[in-house]
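Please see the structure below; I have some questions.
One protein chain is absent from this view; the other protein chains keep their places.
== chain A ==
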Amino acid sequence: MSEGSSALLAVRNLKKYFPLKRTSLRQKEQLYVRANDGISLDIKEGETFGLVGESGCGKSTFGRVLLQLYPQTEGETIYYGRRPEEFQPEYRKKAPSNEPGIDLTQLKPKEMRLLRRDLQLIFQDPYSSLNPRMTVGQIIGEGVLAHGMFTRRDPGFSEYIVAIMEQCGLSPYMFHRYPHQFSGGQRQRIGIARSLAVKPRFVVCDEAVSALDVSIQSQILNLLMDLKQEQKLTYLFISHDLSVVKYISDRIGVMYLGSLVELAASKDLFQEPLHPYTEALLSAIPTTDPQNNRKVILLEGDIPSPVRPPLGCKFHTRCPYATDICKTDPPEFVEAKPGHYSACHHIDRVGEKTRRVS
């Protein structure tokens, strides 16, 4: 994963387990919801990395663990956005190394706080993520003040907020209004403006357009693309809508039950999926294209419980290609084609079920 531009974030074997309450006193074993179970990937500087999967597959958890909003159970998350010379966290003073990145998992909360300026999040629900008792100006300005970019009395402060608002398609007269006076699309713009006001380098868009109507959704997508170009942002774009993810992303990772099952450049993934789950997902998207008459692969049943995921390949219970080996041996995440990774025992057979009809 080293061609092209350098990595901004490197995730190695990231795990996030949520402990479950013991249901009885006699229960000895501690059970966990394995929301993220060993994810490794690089997010390159300036790219949009798309993350797709069904609800409950752990994609939102991943976005939050990456920003250390949930403590990470295991693994490393290395951020290359700051040089060690300018940002010297305590753990590195204790054990100096030449590693150019900063391991976010080892930072003290105070240190992480300084880095939050670089790492921002846009939430899914524009209704519950804005404080109803703050005006738009206060909402957008809060982070700016907290990070000391301006003080409240600075003459340039409100001008700066207004400039950010205009960039995000909000008019200056909205400065003193409250969130309830806005429509869903405009609220999402406020959320975006809040994230971008602190001049971040990396933004996690967690289902940022899913709650919006299609005509508004396209406005927001265009805005996100424009802002990315102007400010050289890097996005992690989490969504369950594959057509949106394909449109906005450079590379896409497909998640199933807490693990990454496929990772490829956006175009390759859609042209030639190398994992049966991706193949089924792609076939199930309803399209408006009248020429499209592909066969739909109907997956049986629901996503299994992440408390006790199936042994072997986690997808074998619903996979149309599953054989005996899938039930016992977990497949490795290998580079099947240049830049195209997949975790499947039957990579060469994937595509048979949909290819026949075209």
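Note that a contact is a pair of C-beta atoms (placed from the backbone, for glycine too) under 8 Å apart; a residue touches a chain by one contact, two chains touch by 3 or more; residues count from 1.
By our rule, contacts and distances are computed from a predicted model.
Enquirer: Can you work out the missing subunit's protein name as recorded in UniProt? Choose among "Cytochrome aa3 subunit 3", "Methylated-DNA--[protein]-cysteine S-methyltransferase", "ABC transporter ATP-binding protein" or "M16 family peptidase".
Expert: Choosing among "Cytochrome aa3 subunit 3", "Methylated-DNA--[protein]-cysteine S-methyltransferase", "ABC transporter ATP-binding protein" or "M16 family peptidase", the correct UniProt name is "ABC transporter ATP-binding protein".
Enquirer: Check each of A:D213, A:E335 or A:E352 against the chain that is not shown and name the one that touches it.
Expert: Residue touching the chain left out of view: A:D213.
Enquirer: Give the residue, chosen from A:G75, A:G185, A:G253 or A:P306, that touches the chain omitted from the document.
Expert: From the options A:G75, A:G185, A:G253 or A:P306, the contact with the absent chain belongs to A:G185.
Enquirer: Among A:L263, A:A280, A:C313 or A:A343, single out the residue that touches the unshown chain.
Expert: The one listed residue touching the chain not shown is A:A280.
Enquirer: Quick one: which of A:T234, A:S249, A:T317 or A:S342 touches the chain that's been left out?
Expert: A:S249
Enquirer: Determine and list the chain A residues touching the chain excluded from the picture.
Expert: Per the touch rule, chain A residues meeting the hidden chain are 54-55, 183-186, 213-219, 221-222, 225, 240, 242-244, 246-250, 266-267, 270, 280-290, 296, 298-299, 301-303.
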